[in-house]
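A protein chain is absent from this complex, but the other protein chains hold their places.
Now for subunit A:
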Amino acid sequence: MADGKDFQYPAFYQLPPFFTLQPHASVRAKQLELWKQLISEYCSFHRLFIINLREEPLFRNAQLARQLPSEARKVLAEHLVQQQAALWADEAAKERLLVLWRSVAGWADLILQWAAENGLMGSVETVQSLMDGEAAEGQEFYGAPRELIMAALQELVRRNRATLFRGSSGSEGVKFLSA
């Protein structure tokens, strides 16, 4: 969590028009870019993985009496996904976003590095243990949502550095492979 220092909002956050979807194409592009950066920094700062489009307090500036309308939030979310700055946590409902303040590849690197450093090459781990196991405590990915861990592991599978399977008890497992 934040270590005493407050999150620094960008200057634009204090301007009312930041919360209205801009009609002009380049201005809108700039606006979406600014929001994308803000969301990434905000989530990274607070170690937030998932934001709920409807409820997220970041989209509302009470002091200015302004908030990003739901239509604008949808456009923003689509932009984030298109820019690979986020993934839908729920493809069907499209209400929750998994924010990638670190890229999937970046998360994959972290997990792989941790596995190598802890002598886990060739051994089998449960996906659950990555999320909340003792060995993973203190790691950046500790406490990350399942969707993110799975996305990172699938990236490792693509790189031939892991295989995923379902264990006899029904739990998902991963085997890390040496290079």
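Some notes on this structure:
Heads up, the rule we're going with is that a residue touches a chain if its C-beta (ideal position, glycine included) is under 8 Å from a C-beta of that chain, and two chains touch if they have at least 3 such contacts; residues count from 1.
By definition in this document, contacts and distances are computed from a predicted model.
One chain of the assembly is not displayed; among "Vacuolar-sorting protein SNF8", "Arginine-hydroxylase NDUFAF5, mitochondrial", "DNA damage-binding protein 1" or "Transcription initiation factor IIA subunit 2", its UniProt protein name is "Vacuolar-sorting protein SNF8". Interface note: of A:Gln14, A:Asn52 or A:Ser171, the residue touching the hidden chain in the full complex is A:Gln14.
Only one residue in the set A:Gln22, A:Ser40 or A:Ser129 touches the chain that does not appear here, and it is A:Gln22. Touching the omitted chain from subunit A are residues 11-12, 14-20, 22-27, 29-31, 34, 65-67.
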